[in-house]
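With one protein chain withheld, the remaining protein chains of the complex are depicted in position.
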Amino acid sequence: MVPAINLTAALVLSGLVVLATGADPLAAMSALATGAAGDGASLGYTLYYATNFILTGLAVALPFHAGIFNIGGEGQAYIGGLLSALVCLALGPSLGSAAIPLAVLAAAAGGALWALVPAWLFVARGSHVVITTIMFNFIASAVMTFLIVNVLIAPGQSAPESVPFPAAVSMPSLGPMLGPSPLNLTFPLALMLAGAAWIFLRFSRAGFEVRAAGANPHAARAAGISVGAAVALSLTLGGALAGLVAVNELMGAQHRLLLDFPAGYGFMGIAVALMGRNHPFGICLAALFFGALYQGGTELSFELPQVTRDIVVVMEGLAVLFCGALENLFRARISRWLGHEASA
Amino acid sequence: MSDAGAELLSVLAAMLRLATPLVLAALGGLFCERSGIIDIGLEGKMLGSAFAAAAAAALTGSAWVGLVGGIGVATLLALLHAFAAVTQRGDQVITGMALNILVAGLAPVLATSWFHLDGMTPALPPTARFEALTLPGAAAFSGVPLLGPAYLRVISGHNGFVYGAILAVALVALVLHRTRFGLRLRAVGDHPQAIETAGISVAWLRYRALLMTGVLCGLAGAYLSIAAGAGFTRSMTAGRGYLALAALIFGRWRPLPTALACLLFAVADAAQTRLQGVALPLVGVVPVELVSAIPYALTVLLLAGFVGSSRAPRALGIPYARGR
Partner (left out) sequence: MSGTAAVVELRGISKRFGRIEANRSVSFSIARGTIHGLIGENGAGKSTLAHILYGYVTPDSGEIRIDGRPAVIRSPRDAMAVGIGMVHQHFMLVDTMTVLENLMLGQERGPLLARGEAAARATLGSFSSAKDSRIDPDAVVETLPVGLKQRVEILKALHRGAEILILDEPTAVLTPIEAAALFEELRALSRSGKTILLVTHKLKEVMAVTDAVTVMRHGEVVGELETRSTTPAALAALMIGRAPRPPSKAPAAPGAPVLEVTGLSAVDAQGIRCLDDVSLVVRAGEIVGIAGIAGNGQSELIEALVGLRPVRSGTMRLDGEDIALLGIGARRRRGLGHIAEDRLDLGAIAGFSATENALLGRQEGADFTRRGLLREAAIRKTLEGWMQAYDIRPAEPERSFSQFSGGNQQKLVVARELERRPKLLVVGQPTRGIDIGAAELIHARLLALRELGAAILLISADLDEVRLLSDRILVMCDGRIAGEVPAEAADESRLGLLMAGAAEAA
């Protein structure tokens, strides 16, 4: 009940912003809604975007349970893209579609690797994870720019992209199900991973150790849990998940390696995780919401040109603000309306 | 004056220019975090201020109006953060993040709507900007060996904001250690109960701290759009707010070390543009794209060598509930 009211508040304020630009808020909202789920193809796009958000949201949430803030999703996705692209290009011609699982593993490995170094620096040298992961984002960007522009670029072209992957090495499309869209097998994969994450955190011993390390590292250590190992594990798993964004983007949609393909997904993963309260199920819902905004936003800027895509970003910000930080703003008032005693 | 010497001076001058927004934003973050509230929203405040300053300057043609507008918006954002964190006792990380995202979207929307350009403000004429200042005697002393050129190129000829940033470091240190407000601020970030038992309001103290954050971040953002630059463009802060936060953590939440960390980031940034295409010993010519990674790699190396935990304010991030 309260979350619904919070979301409504966010939407109302967004509508006011739209009004301020001189457009009609209701038209904007309806354009957004139809853009997101008006037809099969749109829904496909929404789910395709949501896939990225599920992955990067989990990438932030898992380390969060261990008490670590992973801001490195962008870089982890980028390096995941590098390794999977290399596998696709090198093994694709000879192995064909048999190379797909290898490429998926390579994407996960790339992301995991890029998270492992900051993790090790934290455990061994006490380096602050926020700083190192930010730095590693910048480093990945520089390295990838260099590689894409100078080494991997398709010969004779100016666009900063690699040679196209062999056709066999692509994630099977789910387009036929809904309508032409980049939606592919990575979406159900992401959902399964979300479920696996939940099982890991809730039911496994390693997940318990991760949560204990995050909740009270002193008590965890006294109980014989290695806090360093728990942190390293959660951060590496998070990196691996972020790396899988490459599978959705490169193997599922673009079929080649592009400059800056993480495009802010890693960063938005933070918002998704926070809105989903770091719970895998909540993250799936939040990812769906953000995916809808992304897709709907494109349609919106099409229909109402004076409202740019940026309005979607505004909505995301308001949603995170009301559902995440100001969530208790209305709680007291609602309780009183419903006749409950106001709690201290 | 040798070539290498001239190069060095040029790098030092660039370092001061590049460090200015970082120092101002980091000092802003210092007030907030020393009071016990996490602030990852420096980026958003800077961006909001940059937009407001540029927009106000464009509409009125006055740089000073722009400055006031920038500071005003940043302060508003800071107070919003305070409301969510102190009064609502909400999650401080989420709030900071939310405000960053909100501003990143709102600024271009308003820019497009008001100025009919894609997410930016029109280029500002010189009257609506802050120009570089020449300190007295710079030309006269330029003949003096070593000191003359240094004075001319490195110390003089900067924007007022640069000198302001240097002054700010000293002022913040002074306020922190020699005033009543500073004493209480240091206490509340470490042990808010001690403040409450002394009969002082924790909430009011934190609101005032965030007011300072707003003012300083406002200066940082305004510098970008109406002093260093000539208008607002989408995402013009380019991660500087996060770098400022990194500098603050690096500097252990103290004014002078934080400023030095900002200088470090800035000098690496300044040096890397000059290293492009230059043959270094051993390595040869480092590819352009990789050179830009040098400041960040350097930071990581320094962090790796940095053994010892950062001494964060002890109550950082914990919402304070009055009474027991």
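By letter and in written order, the chains are A and B; residue numbering begins at 1 in each of them.
Methods note: a contact is a pair of C-beta atoms (placed from the backbone, for glycine too) under 8 Å apart; a residue touches a chain by one contact, two chains touch by 3 or more.
Small disclaimer: the values here were computed from a predicted structure and weren't measured.
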Among shown chains, those touching the left-out chain: A, B
Selected residue (touches chain absent from view) among A:A36, A:I148, A:M171 or A:I225: A:I225
Which residue of B:V144, B:A194 or B:A238 touches the chain not shown here: B:A194
Chain not shown, touching residues in subunit B: 178-181, 183-184, 186-187, 190-191, 193-200, 311, 323-324
Where the missing chain touches subunit A, by residue: 203-206, 208-209, 211-212, 215-216, 218-226
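Please note the rule applied: only the chains that are shown with their structure count from here on.
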Euclidean distance of C-alpha centroids - subunit A vs subunit B, Å: 28
Touching residues on subunit B, where the partner in the complex is subunit A: 84-85, 88-95, 97-110, 112-113, 118-119, 234, 239, 242-243, 245-246, 249-250, 287-290, 292-293, 296-297, 299-300, 303-310
Residue ranges of subunit A in contact with subunit B within the complex: 17, 20-22, 69, 71, 121, 125-128, 130-132, 134-136, 138-139, 141-143, 145-146, 149-150, 270-271, 274, 306-308, 310-318, 320-321, 324-329
